[in-house]
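One structure is given here, and the rest of the page talks about it.
For this view, one protein chain was removed and the others were kept in their places.
Right after this comes subunit A.
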Amino acid sequence: MNAALRNSLRFRLIVGSAILVTIAIMIAGLFIANLYQIHTTERFRSELDHHLEELVALIELGPDGGRQVRQPLSDPLFHFDGSGLYWQIDQAGHPPLRSRSLGRNLLIARPDDAAWADSTAGAEPVLQRTQVVNGPGGARLAVTIASARRLLEAQVDQFHPDLAWSMAILALLMIGGAAALVRFGLKPVHRLGDQVDQLRRGEIGRLDQRVPAEVEPVVVRLNQLLDGQAQLIARARTESGNLAHHLRTPLALIADEAEQLRLTGHEASADFLLARCDAMRRHIDYHLTRAAAAGTRGAGTMTEVAPLVGQIVAAMERLHLARAIEIRAEIAPGMMLACESGDLAEILSNLIDNGCKWARSRVTIQGEGTRIAVSDDGPGIPIERRADAVAVGVRLDSATPGTGLGLAATRDLLQFYDAALQLDAAPEGGLLAVISFRPAARQ
């Protein structure tokens, strides 16, 4: 049994219920068995009392002055040797009168005690009672009726297995019932778990607060946490955007001042300043993209890919209009990725724009499952230079516009989502860039 199962609330409740039900059923079983024994003994005694009354009524004066029983008792067990039902009539001065079932045995009459008592008939334990009556002719008679203990025990023993089975079935039904009750009782907790999963997959933005009172405080606080997180993300994005703005504007002025220096003949100084400005711009882009993305990690939003790709493709067609690049997008209907839409836009735009810059005539975007492939029919990147393509600030060809940070930023963004970027050779000859996300469900 693993630790997770042992720690589960359901397991604890069910095992606890099972133990309690078993103990309760065992106590109830013992109690019922005891009651049955008492009841059976009472009934037994009552029957023997009837036999005793019948016997007393049948006693008559015999020809020898002794007493005799006018006719056999109604219960045939009195007539078979060792049957277990016995009677005996003792009269002073006369041999005891006995039922045929006693055989050679004798009951030990207790004329001083009318209560039921344990005794023996020969070696056999019996339950017996002696009643002193005045018989016909006024003689005092001690009339004893007895039953072998085994007859009573046989009846009780016959009941015990039935009782045990009944109790076992009852226990099982009660444990099953307890399990069903636990399941029913914990349903809101399970529903909450499902909702948290949905939240993580981005299918819902908040938890449903229509929950039992016991769970409500948790749900309310989780929703507050989510709101807080959303505000933090929004603030992080705004702050990083503002920071970019405030850094780039003075940088633009410095770059322009450098251009002015060039015009006045200070070309070396101008080149030095412009190179540093470019490096600063690249690092601003790179680190702010990372900072903005880091804020969204764990937000768990899902983004529908097709509409986003549609927007990016429309923008890219406009951007690369002069080169008449054909951009073909084949995205599986309803495809969703566990990535915040702004981040996914950043990743895909970088890849598609990169494809468009290098393509001769066509860029293809294919998306299915958790994977999107962007390929072009351009020159591609040789295997030995592919690692450089995702390095910070490296441009493989300075003739093609771009900061050289696109793929590095894309790779870093993907890392925030535990997704991967793989560069390969496209069938049409250019670069094939594949991004693979983890499956959305049950991450």
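The rule is simple: a residue touches a chain if its C-beta (ideal position, glycine included) is under 8 Å from a C-beta of that chain, and two chains touch if they have at least 3 such contacts; residues count from 1.
The criterion applied here is as follows: contacts and distances are computed from a predicted model.
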**Item:** Omitted chain, identified by the protein name its UniProt record gives, among "AIM24 family protein", "ABC transporter permease", "Response regulator transcription factor" or "Tricarboxylic transport membrane protein"
**Value:** "Response regulator transcription factor"
**Message:** I'm checking contacts with the chain that's been left out. Which of A:L181, A:A252 or A:I383 qualifies?
**Reply:** A:A252
**Prompt:** If the hidden chain were put back, which of A:V21, A:A109, A:A142 or A:L288 would touch it?
**Reply:** A:L288
**Residue in contact with the excluded chain [from A:Q88, A:Q195, A:T301 or A:S349]** = A:S349
**Request:** Could you please point out the subunit A residues that touch the chain left off the display?
**Result:** 241, 244-245, 248-249, 251-256, 259, 263, 274, 277, 281, 284-285, 288-289, 292, 311-312, 314-316, 318-319, 321-322, 342, 345-346, 349-350, 353, 401
